Each structure stands twice: as C-alpha cells, then as structure tokens.
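One protein chain is absent from this view; the other protein chains keep their places.
Here is chain A:
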Amino acid sequence: MAAASRASLLRQTQFLASSPTRLFSSTTQPLRLLRTTPSISSRLLLAPKWSAVSRAAPFSTTSQRNLLPPGPQVIEGTVNDPAAVPKVDPLHGSYHWTFERLLSVGLIPLTIAPFAAGSVNPALDAALIFSLIVHSHMGFQSMITDYIPRHKFPTMRKAFSWLLNVATVVVAIGFYEFETNDVGVTEAIKRIWHAGENDATIGKTDLSSLGHDGKLKNLK
C-alpha cells in the first residue's frame, strides 16, 4: 500500500517536473521561451496595486533574478541520516589558518622593502615573489573550496584543484627562470613603470649635465 502510493506520488512529481507550461515556476532559461507570459496590461488588471503578495510572489518564485542556475541536486541518504562530521585534522584547520596568516604578515615587510629602499637584493626579491605565489595558491584554493562544492561537482572540484596545483608549479618554475635570468621582479616592475619617462628631454640637452668639454658628465 505504502509502496503503491509512493509510486503514484513519484509519477505526479515526474509529471510536474516535466511540464514546461506552468506559470511562475523557476524553470531554466530555454523553457521560459515556450511559456506564455501574461501581457503587462492583463497582469496589472489581475493584480491590484495594494497587494504586496501579488508583487512578491513572482519575485520569489520565478528565475527572473536568477544569477546562477541551480546546480545538480545531489541527494545523499535520507532525511533521517545525520550530516557527516568531517574528520578532524589540524592540517586542514588551525595550522592551515595560522600558516596563511603568518605568510600574509610576512608579506608586509617584503612589500614595503622595495618602496623604502628603492631596490632589494635578489634573495629578498625571490622571497617576495615566491611568498606571493604561495599566497596566491592559497587564495585560489579557497576560491575553489567556496565556489565548487565537492558534494555537487566532485569531478570539477578535483579537476580544478589539480589544475591549480599544476599551474602553481609551472608559475614557480617560470619565476625561478625569471629570477635567475632576468633582473628580478621588483627591478623589472620599476623599469617598466618608469619606461620612457625621460622621452620629453631627448634632444634637449640640460646644460647643467654637461661637463667643461661639452660632453655629458655622467655618461655610462
């Protein structure tokens, strides 16, 4: 008896789920084209101005302000099962948090140093860029955790996590090359930042920079 009624209930929900002609249902975008929407004039006639419900109802039951379509609906267990408590691991909790903060605090002097001193030695420069890479990696990790929930998109979560890991390794190797073959990150930014700043003085010789012989004093 119970099984029979459940089956008929399921059939009903299946029918509801498959019918695209319901008004005010939050169906996905393509279905909305098929649906007949009442014209503005008839809607105004039907809904008196003082009725708050008639104005609120379409807002809360349509997908008109739907920024993100609902993801896959994953149903795990029944309503009577308790939520699984994740395994306690300090590496995923307090240690991770503390390391993140220590790294951020460490970035403060590393960021100020180039501005204060004008330039930094290669070791400090390398420390800055590799701290920034780890900081970025952790930032991207928390974005993946926030926006790709594991229970809804398990495959995409795994794919993005590994994509990030690979990208971080590639970027770290890239900056190792840059640090060893080029002038270093802070010096490079400085050069690009001030590139072409003396264009206006080209061709106009500043007399004070000329020596007694009429040649530039500080010519390198």
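Just so it is clear, a contact is a pair of C-beta atoms (placed from the backbone, for glycine too) under 8 Å apart; a residue touches a chain by one contact, two chains touch by 3 or more; residues count from 1.
To be clear about the criterion, contacts and distances are computed from a predicted model.
Enquirer: Out of "Cytosolic Fe-S cluster assembly factor NUBP2 homolog", "UBC core domain-containing protein", "Succinate dehydrogenase (Ubiquinone) cytochrome b560 subunit" or "Phospholysine phosphohistidine inorganic pyrophosphate phosphatase", what name does the UniProt record list for the absent chain?
Expert: The correct option from "Cytosolic Fe-S cluster assembly factor NUBP2 homolog", "UBC core domain-containing protein", "Succinate dehydrogenase (Ubiquinone) cytochrome b560 subunit" or "Phospholysine phosphohistidine inorganic pyrophosphate phosphatase" is "Succinate dehydrogenase (Ubiquinone) cytochrome b560 subunit", the UniProt name of the unshown chain.
Enquirer: Just to verify: which one of A:P70, A:P90, A:P109 or A:P122 makes contact with the chain not shown?
Expert: A:P70
Enquirer: Give me the chain A residues in contact with the hidden chain, please.
Expert: 4, 7-8, 10-11, 13-14, 16-18, 25-28, 59-63, 65-70, 72-75, 101, 104-105, 107-108, 111, 129, 132-133, 135-136, 139-140, 143, 167-168, 170-175, 177-178, 181-183, 187-188, 191-193, 195-196, 199
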